[in-house]
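Written out below as structure tokens is the structure these notes cover.
Here we show just some of the chains, and they stay where they sit in the whole.
Lettered A and B in written order, each chain numbered from 1.
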């Protein structure tokens, strides 16, 4: 679970709900047609922007990474890979079968070493998996960004539709207030969806993308070194070069 | 047919129409003069921005590509070109006449090989066709972008015109509501045209442009190789270099 995302959304949602409850009933803020315009319209504009198949996959991957993906520290990855290198030197490739590995791509690499696949095949398979994973993440980021741009626009469109309807039927003055309230709901939905969900998630995916790019490349090179039976110390030294300089310095004393 | 574009527009339009129907009659949302201001004004501002002849062609090409152009997978193109190479080696250039080719520029290239044109003439003709096609696509993208920028501006101009008229004739208070409703229609039209049609289509054309640039160049080099009688395997290996790296990896096992 990505705590920051969850906490942020819960806090943001709670704050808005409290504000609503303090001023009256919650029911006045729920209107399905308004929801339909903002979410349906935002999704429609996003669909036009991207190829069909990509949108759903990107939306799913992006959502999953933003909400549930625990950030794996690069340093933990290096420790785990060095441990794998140690096992291979002591117990041979088959020893990897009993190692518990959380990161899915690293686990897949360990399995392929244990299965005795050819080095260049392992590298190609893993690079392909990495590229597809990063591409899906990037498309997920773009889909959330597009939704975050389109939601307020369709919120405004919904409010304009409501205003035109209200202004065309002003015979009953007592109905003006409630009609206008409903008209404003789409603008409110659009603002919340954009500012509390889509744009922050897109920003978080951008950050995770940079981070995952380093980690996944580190994993591939680590797995190749493990397969070649390099010593844990050598593996560690080589992989430390992937870390940003400030983390690297912290690493060095440990390696010494 | 580009399904995503069609689905997106149908969904977006349906959502807005449902919102309108739920709140009253559809007729209140149709106003020809308002339509005239937004579309006419947006087209006028676009006309000033671009050379006359270009606007119409760009608009047409852009619309056609965005709505009906099926994305041809680069990999399918490579398969087809390799097949053409095989036919030429087996049955000579004339054998290409019986091959069925969907992509128009590739078909044109095959025809020129079958007709026995000179290699440098084929390359020049095809490069010219490619450049003109890409230029039209790019201009189409800019025309849709310009329309997407101008439509909301003319929507606002129309609403201001309506407001000034309404405010100047406030003798009959019962007419204020309907007049204001009509005034808001131009803003609504501008927002829908921009956010549901023009800006998403411009974004889709940008994406297709990048894609077509690779495909068309791949086609030209493929046709030249076929004409030179290169082996299908060699053609395939050469063209794979055009693919982005993640697709290339997927290709390699097949080629092996």
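The rule we apply is simple: a contact is a pair of C-beta atoms (placed from the backbone, for glycine too) under 8 Å apart; a residue touches a chain by one contact, two chains touch by 3 or more.
No experiment lies behind these values; they were computed from the predicted model shown.
A.B. asks: Given the 2 placed subunits, let me have the overall number of copies in this structure's complex.
C.D. replies: The complex in this structure file totals 5 copies.
Note that only the chains that are shown with their structure count from here on.
A.B. asks: On C-alpha atoms only, rotate chain A onto chain B and read off the angle in steps of 5 degrees.
C.D. replies: With C-alpha atoms aligned, the rotation comes to 70 degrees.
A.B. asks: If we count contacts the way the header does, which residues on chain B are in touch with chain A in the complex?
C.D. replies: 3-5, 7-9, 11-12, 14-16, 18-20, 22-24, 28-29, 71, 174, 176-178, 180-181, 184-185, 187-188, 191-192, 194-196, 199-201, 203-204, 207, 245-246, 249-250, 252-253
A.B. asks: Can you check the complex and tell me which residues of chain A touch chain B?
C.D. replies: It is residues 33-34, 36-37, 40-41, 43-52, 55, 124, 127-128, 131-132, 135, 146, 150, 153-154, 156-158, 160-170 of chain A that touch chain B.
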